[in-house]
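A single protein chain has been omitted; all remaining protein chains appear in their positions.
Chain lettering (A, B and C) follows the sequence in which the chains are written, and residue indices restart at 1 in each chain.
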Amino acid sequence: MTKRLLQGSEAVAEAAIAAGCRFFAGYPMLPFTELLEQMASKLPAAGGVCINAASEIEGINMALGAAATGARAATGSCGQGLALMQEAIAELALNELPLVIFNMARGQQDYFQATRGGGWGDYRTITLAPKDVTEAVDHTQLLFHLADLHRTPVILYGDYVIAHSSVAVDVRPLAFPPTPPKVWALDGSMTGSGRARQIWTWAQGKPNTPGPGPNRAWQTIAEKYDHIAGIEARHEVAHADDADILLVSFGTTGVFVDRVVEELRAEGLRVGAFRPVTLWPFPGAALEAASRGCSHVLVYELNGGQMVDDVRMYAADRSVVRSIGGVSQDGSGMRQGALLDAAVLRRRVLDAVGLTEGAR
Amino acid sequence: MNEREVLFTGIGGQGLQMVSKALGMAALADGREVLLVPRYGGMMRGGKTNAELTIGDPPLRALPVVTAAWSAFVMHQAFWETIRPNLRSGAVVVVNSSLFHLDVDVDEARSFRVPATDIAAELGSPMSAGFVLLGAFLAITGLAPVGAAVDAMRQLVPPYRTQHVTNNERAIEAGVAAGPALAAPAWSDLEGVR
Amino acid sequence: MTPRLISAFKPSLLQSSEHDLCPGCGHAPAWRITLDVVAELDLKPVVLAGHGCYTQLMVNSDVDSLQTLHGRAPAAATGVKRMLPDTPVITLQGDGDMVSEGLHEVLHAAARGERITALLFNNGVFGDTGGHMTATTVVGQRTKTSLDGRDAEQHGYPIDVGRLLAQIDGAAYVARGAVSSAGLVARTKRMIRRALELQLEGAGFTFVEVLTMCPTGWFVGTPQGPEYLEESMIATFGIGELKAPSAP
Partner (left out) sequence: MTTILTRGTVRIDVESCKGCDLCIAACRPGVLHMTTDRFNQRGYRYPELSAGCTGCDACAQVCPDFVFEVWKFEEPVDLPPGLVPDAAVHRTVAAFKDDNH
């Protein structure tokens, strides 16, 4: 496969189809709209269905239905649209239904929404935050695997850089180990057999096949998420072994951190970088290890301070954790603003550690 | 660090997004790495339509925010101020002089004025002004091969607009003729610009 | 030979005529006649706007306005009108906002007979996302999510929300106009005036749909906008009063 210049939304759509996605429903809302456009034009040719839903709530409930038949399905929007989808995301989690949800967000202010969730009950959503289009292509395929493996809704946390920018990318299908057969999938075949199946968050079951009931079902699902937390955390770390200053960021901010770390190390500053790749499960153990011995753990996220809570929870020394990001949107409100800039980050790092430009 | 940045600006309806992608695809065909980040708002026709393109040898170290660009591709003056501050001194600025009447106040700028809209109108295809300026830009900078840009254009024109392909091709050729050849070469004067 | 002013550049309630709507957009003339009627009837309304290209017109309009969530204007308007029964209440939505996202809300507001005037600027496409299919995109109409034209087999049929609302007892006035010609603009202005008068009389839920041009979203040149509107939307939905109280 040769590299092609693809817009992120097109690359992600091809990756989803390569991963076996055969149902997609969504409602236009920038910067997610382009992914809906790409699915509308590419999915039918791959034998799939793409529906231009009449609302976000309708879209995710269509996808929930498709998932209940065992099909690999997906939906998406930006943070505002995902707010409408929260009830259905909880329902998917407590129905143990797999679904991939693309949040092509309008910035970084949806971290809590993705990691704490706004639905009902004990559930979490595995969330991957790629730092560029190339990583988004791999994450998309990984998410379809994880959703089926753990029977859970999962989220790709993208933004306008992921959705709109074009890069030379090679969307090659990735291989994953097989996932358990979907015996639970509904297709009508068990009707009249006396052992017909039901998918319902109350898990009552039927006369001949009684279910665990809400209490035990929800306990089991809560334990499942604890299990997932232990095995699915992912992160990227650089120069932590000798770092005195650790910069922590997520998503597309990561490429700016990498540039500034490279510059400051060349100037003799012992700086390292830590980037949670899964926002949930948060890579707490890895952060604790990377932050041990650091005199400064600086969190650079473009919101009012959300991931900093998790960093404080796991950092080796909570007292050295500081947020150096902030709310930053451009005029349209559709994308990050002036803080997304290497020169700004560099200045804030130097200020935070009490150094001025050129003082060293 | 062998990378060149191009900041595009124009108004909706000038085909700027397609032209910026054609240039990116031509560079990719020429063996270079590419990062293209569009910036457009809600209003389509007449609204702001910008793009930031970085071309260089792999691995590309460009960031999705360009703050000191090597060159500018200016189709209209309406949103010139949104890119001017992000041009480095000595930048190569190629403007569509039919719809850009301001002075290029970038220090030591090497600016080139090409009446792309008028040329396109004379060809009988006013919509292809973007490709006229692309031809001129490639002639002046040699940033990517003209032939590869023509191939890219053919792939990019949507099925419901193939009637424009021949016009766009003639527009690129007319642009090449209008641009002083290698007056600001992209790849040979590596030191000249710092 | 002193000339008499017939119409000023802009309605008195429009504070600035500078806006980012595309060339040839039908929303602006539709909003112009609305503001003209409000001024002529000397009303002091609360306007509730949904999300679409028209949203920016609220920023320029000298009327008290509440920006509502996508599709939820009729619900919010219920709350406003129930608290201020003597205040005229107008909702402004596009087809994406009302017929796609918020069909549930407008039908129930009508069924409750809420004494509001709901305006629908219908151009059959999501303008501000760049031209995507909505619930009123007509069969055969090309959009970014129906590139080969809306095909009933795959995308289903458009919803004629006017016809639905006309069946609902709580609705007192349901009409549909357009802005594709000066004559239709004048006729639509009379419909908006009638709807607001009926609201003030407490006759019940009043509704005016205005078919508007979106040349950008329809992939047509601006001069072809009116003709395309007539051949696609007027041909599908028709113009006129679908429900009106018998003449007093």
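Points to keep in mind about this one:
Keep this in mind: a residue touches a chain if its C-beta (ideal position, glycine included) is under 8 Å from a C-beta of that chain, and two chains touch if they have at least 3 such contacts.
Since this is a predicted model, take the numbers as computed values, not measurements.
For the omitted chain, the shown partners it touches in the full complex are B, C.
Screening B:R4, B:H76, B:R110 or B:R170 for touch with the missing chain picks out B:H76. From the set B:L23, B:L99 or B:A148, the residue in touch with the chain omitted from the display is B:L99, counting the whole complex. Across C:K10, C:R112, C:R163 or C:R190, the residue that sits in touch with the chain not pictured is C:K10. Residue C:G24 is the one among C:G24, C:P88 or C:G177 that touches the chain not shown. Touching residues on chain C toward the chain that is not drawn are 1-10, 14-19, 21-29, 32-33, 179, 181-182, 185-186, 215, 222-223, 225-226. Take chain B: the residues that touch the chain left off the picture are 11, 45-46, 76, 78, 99.
The definition used in the following text is that only the chains that are shown with their structure count from here on.
If each chain is drawn as a node and touching chains are joined, the picture has every node linked to every other. Relative to chain B, the most remote chain by averaged C-alpha coordinates is C. Of the two chain pairs shown, B-C and A-C, the one joined by more C-beta contacts is A-C.
Rounded to a whole number, the gap between the C-alpha centres of chain A and chain B is 35 angstrom.
Note: centroid distance chain A to chain C, computed from Cα atoms, is 38 Å. Shared contact sites, meaning residues of chain A that touch two or more other chains, fall at 30.
In chain C, the residues touching two or more other chains are 130, 147.
If you check the complex, the residues on chain B that touch chain A are 21, 24-25, 28, 33-39, 41-42, 61, 63-65, 67.
In the complex of the two chains, the chain B residues touching chain C come out as 12, 41-47, 159-160. The part of chain C that touches chain A in the complex is made up of residues 71, 96, 99-103, 126, 129-130, 132-133, 135, 144-147, 154-155.
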